[in-house]
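Structure incoming, see below.
A single protein chain has been omitted from the complex, and every remaining protein chain is retained in its original position.
Letters A and B name the chains as they come in the text, with residue numbers starting at 1 for each one.
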Amino acid sequence: MSEDIKKFMYLNRRAPYGTIYAWESLEVVLIGAAFDQDVSLAFLDDGVYQLVKGQDTAGVDMKNFSPTYQALGDYDVTKLYVEKESLEERGLSLEDLMPLTYEDEDDDWAEKDSIRVVSRAEMADIMEDQDVMFSF
Amino acid sequence: MKFAIQVNEGPYQHQATDSAYQFTKAALEAGHEIMRVFFYHDGVNNGTNLTTPPQDDRNIVKRWSELGKQHDLDLVVCVAAAQRRGIVDEGEMQRNGKDAQNIAEGFRISGLGQLVEAGIQSDRLVVFGD
């Protein structure tokens, strides 16, 4: 990997809709995808709520931005780390989250899961390894 | 060292922009470079020239403008966030058919790419938010 490429992590710790942070954070990720950095997203604390499936905003008349997460794979954003403890503390499991996939060009375009559930200790290791942390 | 600063909150409601200002000032005093201050989310409200704070309080917008002028800082307001919140410069006024502009002196409106670029080009990104 070139030395010009930095490891960028976007830290998501907030639920969607109550505030705009989750949505505007996602906008940065989409724009940032064009810069060819080594990008990953971390979802912990209330950030895990961003990925819950079945979001329907019709009744609150707000933009439902959850389909955008499904487009991340097309932008080569394929590493979405979700903290296991945060899920469990909230009574959630992987089955409650949107299925997010990408096509792996290095593996004959095989469809793979973008969401990687990791323990808090694993997430801490992943964070330790990053060059830049974006918080919103 | 080359710092980039990200400000996520507007003036007065949160201390975030005050802390960002104090950090920026201290970094400049220590001889560091501030390559960009990027205002995002409600932070774009730091770039309006329409605020009139009471005389006995700090003028947050003016303070950024003055520090910017003094040190030739790149004060960037995110365009997408600015459009939502009504921060407008000459170009945005014409593009979106508005009849006024309110961007404060020394600020410029630009894309989110400027934040990503700041992350790439700076040695440290420091985020101030809620």
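Some points to look at:
By our rule, a residue touches a chain if its C-beta (ideal position, glycine included) is under 8 Å from a C-beta of that chain, and two chains touch if they have at least 3 such contacts.
To be clear about the criterion, contacts and distances are computed from a predicted model.
Remark: of the listed names "3-oxoacyl-[acyl-carrier protein] reductase", "4Fe-4S dicluster domain-containing protein", "ABC transporter permease" or "Sulfurtransferase complex subunit TusB", the one matching the undisplayed chain in UniProt is "Sulfurtransferase complex subunit TusB". Of the candidate positions A:5, A:52 or A:133, contact with the hidden chain is made by A:133. One of B:37, B:60 or B:125 touches the chain omitted from the figure, and that residue is B:125. Although one chain is not drawn, its touching partners on chain A can still be listed: residues 11, 13, 44-45, 120, 123-124, 127-133, 135-136. Contact residues of chain B toward the unshown chain are 1, 3, 8, 15-16, 19, 22-23, 25-27, 29-30, 32, 123-130.
Keep in mind that, in the parts below, only the chains that are shown with their structure count from here on.
Residue ranges of chain A in contact with chain B, taken from their complex: 6, 8, 20-21, 24, 27-28, 31-32, 34-35, 37, 132-136. In the complex of the two chains, the chain B residues touching chain A come out as 6, 8, 40-41, 80-81, 111-113, 115-117, 119-120, 125, 127, 129.
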